[in-house]
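Here it is, the structure, as structure tokens.
Omission of a single protein chain aside, the complex is shown with its protein chains in their original locations.
Up next is subunit A:
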Amino acid sequence: MSISSDVLNEPQDRDAIIRMDDVSVTYDSGDSYVLDDVSLAIERNEIIGIVGESGSGKSMLASSLLDAVPDPGQLSGSVEYRPVQDQNVEVLALEDSELRALRWEEISMVFQGAMSSFNPTMKIKEHFIETLEAHNAPVETGLNRAHELLEDLYLKPGRVLGSYPHELSGGMQQRALIALSLVLEPDVLVMDEPTAALDLLMQQSILLLLRELREKYDLTMVFITHDLPLVASLADRLAVMYAFELVELGPASEVINTPTHPYTRALLNATPNLNAPLSEMRPVKGKSPAPINVPSGCSYHPRCPLDTEECRTNHPPADPVTPEHTAACFHWEEARTEISLNYAETGTNDGDWR
């Protein structure tokens, strides 16, 4: 394996559309971290999956991207938005009015549960008009775009626009919400558990449509979820969060085929899979820590089968596994041999990987 050193040293040279540097969110005057020193470059036109369990800080990461951390959270670090290469906007320094514009016109967000995002007394069409008017966008052109987006999402535009939210199924509402979030032609779509309330068939169907939307509208997508298997086939890259930090980041195919952080490996083994032998699925032992109680050193060490003295005292940095794949673990090389996976892992079967 040859590692090109210039890639390793200057990963920031890749075309990032959003760069987070040392972003932290604290509550209780700095005593509890709900996002701990996260650095991440989101590349233009990629779909990145941010994966973590409840309370791992993944939604906080999404809120940070738009400087929308709920009070009284304190956000620090830097979030740069680059609408085109070589143009930098420091999101955390924007005025309120600039932020409002950024939030729909450049970076748009979709949350779980469309029902709570729509006003139940307004027809879908009025939501589109209201959004367009609030951003001084021409309504007629906008509605034409709405028609096209709804069709892209396998919806009948006339019927959907003329309906009240409750007259649509959950899957239709969520797709209408995605269309609404794209009506002002943003470059980035951030989705926080956008399909979690839906059945699996609708979730997969929406994922398929998101892939098509990305191609058609040159979008960058950030997909936040607790469901690693679901997002694995959608995302180009996966970022795994544990206890408010990023523990593993890499191309989706590498993270799934050769997962490296012990936590990622445990998480994958805990996942019911149609093909894995039943006897080899096992839960992740122990509990994730609360924000006030994050263990010293590597925050995963109390649950990790490989923990050593070093893990208890020192914080592991993100170590490059391949030029594009990092894991924050002192023992990632052992993890691959010591923690076996319950589905076929490529390259480690006969031990020659070592």
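To be clear about the criterion, contacts are C-beta pairs under 8 Å (C-beta built on N, C-alpha and C of every residue); 3 or more make two chains touch, one makes a residue touch a chain; residues count from 1.
We take it that contacts and distances are computed from a predicted model.
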| item | value |
| --- | --- |
| Protein name (UniProt record) of the chain left out of view, among "ABC-type multidrug transport system, ATPase component", "ABC transporter ATP-binding protein", "3-ketoacyl-CoA thiolase" or "Zn-ribbon domain-containing OB-fold protein" | "ABC transporter ATP-binding protein" |
| Of A:G73, A:G142, A:P157 or A:G171, the residue in touch with the unshown chain | A:G171 |
| Sole contact to the chain not displayed, among A:P72, A:P120, A:P283 or A:P317 | A:P283 |
| Hidden-chain contact residue, picked from the options A:P72, A:P120, A:P272 or A:P317 | A:P272 |
| Touch with the omitted chain, as defined above, among A:A68, A:A101, A:V139 or A:M202 | A:M202 |
| Residues of subunit A (touch criterion as defined above) contacting the omitted chain | 53-54, 154, 169-172, 198-205, 207-208, 211, 226-230, 232-234, 252-253, 256-257, 266-268, 270-276, 278, 281-284, 287, 343-344 |
